[in-house]
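Heads up, this is only part of the complex; the chains shown haven't been moved.
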């Protein structure tokens, strides 16, 4: 029974895994998170989706297990979907709230993690520092799942994004996936682009000038022989996109408001624009959205972003089951 | 199996109900929330009260179900009693906290609701806007229970108030029910007055000048042929009241402190005043109280306000069971 610690997902695509059964020990091994491991998680997530839809009992799966949610940053979606995932499987949840915690008395992340590890069986950590998940895993006797670490990585978001594509379209290979918005600062598109190199895909980028995908991500993707194309407009990209992955362009990144209006206004997905896309195209968004996807699109069956949020719960159910050795 | 969505309780006393089993669809039908439906809920609430008192297991009832508590306003009693209600029936609870949520990133109520609906089976919403519950039910694929919407309605409070009268006195018909305090701004008395028109009652009002029951409520009650009397003092109303429903007079409503002192001081229920009331009279209060009910009264068996809070849990247990189709 494998016990996976989902760690900061590095350039080398390492997912650290402690030796099976050694829950009382430090991190002892590391291996690549392979496409096989991905498949197992997606398969399990798919069965959970079916079970929840059919109201089948699942609360025996993680009965007796306790998950500590340690969130040092606000995050409704990630926090609530882990919470629901654990509870739907019969597990229990502890909330460590930075604002009501000993952090105010000067306690270090490491000490907080070691303490919470004494009360729980797995730790889910969200933290503004890119190094936090690594530091936590270093001292924790329990598995640590990285639920987003600052401008670093957000590995479970990338997993749920790929799972969504699989569930909506049936496959990932052969698809053209277009990422839209602020590709420079959006950590979800960085993690997703890297994870998609496990598949045969064509990546297209649409972004305002100055907000291009970072060179290190572009180089990483290129090294895996994945085709990348920069498009200058949604109009150009939409016709042959299978997946449109929208992200928010943050106003505060622009010194000049006029610049922002000009850029962001051109990257708003509307029903009119969607007439350019095919009938089986799917629109994703990590949410929350502001106005880059028109609410008029919500009724369009191709708008998959709310289903995407729900799929995140199934992926986290599968991850927790795997990490807690009950897969 | 009926799936009831408890909605803003309108002038027309509509309680929207989606077609049974259509949990993946929008709100599709509406019907009056009838006295029969009330009776079924009260009957179920009564059996739950007995089961809890006798320590009988109830955790099979909502096993596997998840409730999302979405509170955009502080409310201990409503939040904790829904929370306890769900957990006593074996269900699980997700807390959506506005202050730690994507609301700060500009997410709309509608988007938050659709997201949480993906993680849960029923949504309980408290919001400062009178239109919030309606807007939420419009987009949610899951039932939405209105747990208070601004100055609008608070339907589950009205239900628990009537249930309390039933449990304490044995019947509602034939009673004289006196509402005391700020009748203009108190939404609980508005909802309660409307709900009581389903019964044969006599309503009395005692309030400071300028804080009278709104004309629209008075007109609605009159249209149902329910007798209403305005009394000028507690002394006048107490002798033939079966139920005394106390509410808070809020200091901030008065421009002149002296006016407040004069008004509020006369509407404080004390043991001395209660000598005017009969031995089977019951005193209710939605809580929290400030000083309009003397703590010296707490030991009086006629003081039912803490039992009233507890009854709220049983009513919410019954509502959740009904809404989730397990009644």
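Per-chain residue numbering starts at 1, and chain names A and B are given in the order in which the chains are listed.
Methods note: a contact is a pair of C-beta atoms (placed from the backbone, for glycine too) under 8 Å apart; a residue touches a chain by one contact, two chains touch by 3 or more.
Here the structure is a predicted model, which means the values were calculated and not measured.
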Check: Once every copy is counted, not just the 2 shown, what does the total come to?
Finding: 3
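Here is the rule we go by: only the chains that are shown with their structure count from here on.
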Item checked: Size of the rotation, in steps of 5 degrees, that lays the CA trace of chain A over chain B -> 120
Notebook entry, point to check: Quick one: chain A and chain B, Cα centre-to-centre, how many Å?
Noted result: 40
Note to self: Using the touch definition from the top, list the residues of chain A that touch chain B in their complex.
What the structure shows: 55, 57-59, 71, 74-77, 79-81, 83-84, 87-88, 287-290, 295, 298, 306-307, 309-310, 313
Notebook entry, point to check: Which bits of chain B are touching chain A when the two form their complex?
Noted result: 63-64, 66, 68, 92, 94, 96, 99-108, 110-112, 114-116, 118-120, 139
